[in-house]
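One chain of protein is taken out of this complex; the other chains stay put.
Let's turn to subunit A:
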């Protein structure tokens, strides 16, 4: 295709079909990079079945106190924006899972009693499948924020066309994937809940100044609240993927629809062309690029 574009696939809510759309788009493209950013439960590998060629541990810094140097001045406790520190008597308590690894406490401690220690947070895997580059992040159980893993994934070397399988929601993790995208593909369900979370995702990408369009997934006869939202808010509908039990069964067996069904091969090929065209338009009309 020759287009240089980074496409973030996101949804606001889970279970709308982000991974289904992402893996099939990546599979029909020549030499795409698929990045699974759903680090709490990465599942893109189930469909792509890559050969893993590399893996490394992602760490994040956490403060550690030397109680012999700490005089209990409390500067760090008062400065912490996240309330990750408490001081009882001269005993400094540090709450790692509340800490955002900003480094401020270590920086401002007048006694140099704090230092940062790297803690493992999760892993990044790199793999290959035919011409496709596969990247996936996996957060360790019990950790609360995968932002450093997503940042590590975004720094990885990729091919011209990148498909980012975003985490669900519209929080910090998604802002990391959207921030790196040229174009955002929103995947939405035909439910009121789906339309509500589509609105949140749409608000986020609009706020971040990213061009976007929605793919209406699992469409059926009758009213589609997500379609109504898109029409009322000037959100381009790039396509509809009608509910199909055959497609659901293919996915539940871990198959790539584009490899098993000619109809879906054509469908995703055309969808990819429509998306890359939109992304190209967007980058052409953006003077900053």
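We adopt the following convention: contacts are C-beta pairs under 8 Å (C-beta built on N, C-alpha and C of every residue); 3 or more make two chains touch, one makes a residue touch a chain; residues count from 1.
By our rule, contacts and distances are computed from a predicted model.
Missing from the rendering is one chain, named in UniProt as "Dinitrogenase iron-molybdenum cofactor biosynthesis protein" (options: "Phospholipid/glycerol acyltransferase domain-containing protein", "cytochrome-c oxidase", "Trehalose import ATP-binding protein SugC" or "Dinitrogenase iron-molybdenum cofactor biosynthesis protein").
Contact with the chain not shown here comes from a single listed residue; of A:30, A:52, A:69 or A:172, that residue is A:172.
By the touch definition given at the top, subunit A reaches the unshown chain through residues 77, 80, 82-89, 91, 93, 95, 97-98, 100, 144-147, 169, 171-173.
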